[in-house]
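For this depiction, one protein chain was excluded, whereas all remaining protein chains were kept in their positions.
Chain nomenclature is as follows: A and B, assigned in order of appearance, with residue numbering initiated at 1 for each chain independently.
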Amino acid sequence: MRGFRAAVCVVVLAASASAGEIPRAERRSGSDFMSRETRAMQDDDTANPGMLWVLEGESLWNKKTGDAGRACAECHGDARASMKGVAARHPAFDATRGRPVTLEQRVNVCRTERQKAPPLAYESRELLALTAYLARQSRGLPIDVATDQRTQPFLDAGRATFYRRQGQLNLACSQCHDDNWGRQLAGNVVPQAHPTGYPLYRLEWQSLGSLQRRLRNCLIGIRAEPYEYGAAELVDLELFLMWRARGMTFEAPAVRP
Amino acid sequence: MASALINAPPRAKRGEIIEIKTLISHPMETGYRRTQLGALVPRDIIRLFVCTYNGTEVFRAELHPAIAANPFIVFSTVATESGTLAFQWTGDRGFSETESVAITVD
Partner (left out) sequence: MSRNTSRREFLLTAGGAAAGIGLASVIAVEPARATPATMQEAIRKVVGPARVNPGRVKLELPPLVENGNTVPLTVKVESPMTAADHVKALHLFNEKNPQPDVASFRFGPRAGRASVSTRIRLADTQTVIAVCELSDGSFWSASVNVVVTLAACLEDA
């Protein structure tokens, strides 16, 4: 069996010598690769498990918190209006920090600086709920991360990570997601890896989770040391992936296998 | 925390069969999973779901660990009169959650 697997591995890698970037017109969301049943779960807000987090996010949005005793709503009003498009534009450049930050990091900046509350832990229920609620307000809008000379170095760093071989399996993201999308990997179809629906309900997790959780899963899958949540490598990769998906429709909170 | 999502028509005609969708947040821990260190994660599931219509039980579901996390149950009932549809989930570790929605029947 070992010889067979190694041979197959070599075939896969050789075939993927360099198919290159996916042409813009051929880009498809992960939902296109799902079964009809999983797509139905996503498309129905009364059946999408991600909506449980969106609902909780809504109540957190309106809840006073921190030493400042302030709710998000006090500064930002109705999220349906004020937060429209925000998730589809993140990661976004933060002038104070001199680098792009994710939506999660942006929420924590507000919490610590404006609400005088402790930051929410990555993948905590509250942070997932708030980001799910925010992401929901961008549903249907095109992904639109701003790129200019300030974000360029970070975009380039993210791109380099995407094309770099990593881990014990010595695979680059591009080898599966640029060169072999649409093919099967252990019974699942390989998607193109566009983050069109984060945070999303992943059936494998039986929970809602962030893009960084998914990226760490992939890194673990290729037997690489996963970067810590919030690490620059992950934020830069998120920026690159969102840029790679620019113009595609945002569909959070999505459902994925 | 909004832990349950109910979808039922707010209004129906007398005698009409209405569909009710329920979704509740719960890990439905099977009791068969192990931690990284090999310890068994104890079972923690919702065992019973009951729907009452103005106090009368109209539907009941007995659940086992094979029901997926964040249990989703869709069922029907006949719109007989205006009033309240009440939903109760009970389970391990004293879990108990209730929700209700109003219905107007013409």
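The rule we apply is simple: a residue touches a chain if its C-beta (ideal position, glycine included) is under 8 Å from a C-beta of that chain, and two chains touch if they have at least 3 such contacts.
Quick caveat, the model's predicted, so the values are computed rather than measured.
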| Which residue numbers on chain B touch the omitted chain? | 17-18, 30, 32, 36, 53, 56, 58-69, 71-78, 80
| field | Absent-chain interface as seen on chain A, which is shown | value | 1, 5-6, 8-9, 11-12, 34-38, 40-41, 169, 180, 183-188, 190, 203-206, 213, 216-218, 220-223, 257
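As a working rule, only the chains that are shown with their structure count from here on.
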| said: Using mean CA coordinates as chain centres, what's the gap between chain A and chain B in Å? | reply: 31
| message | Going by the contact rule set out above, which residues of chain B touch chain A in the complex? | response | 1-3, 5, 7, 21, 23-25, 27-28, 68-70, 72, 74
| Touching residues on chain A, where the partner in the complex is chain B | 46-47, 49, 51-52, 55-56, 58-59, 206-207
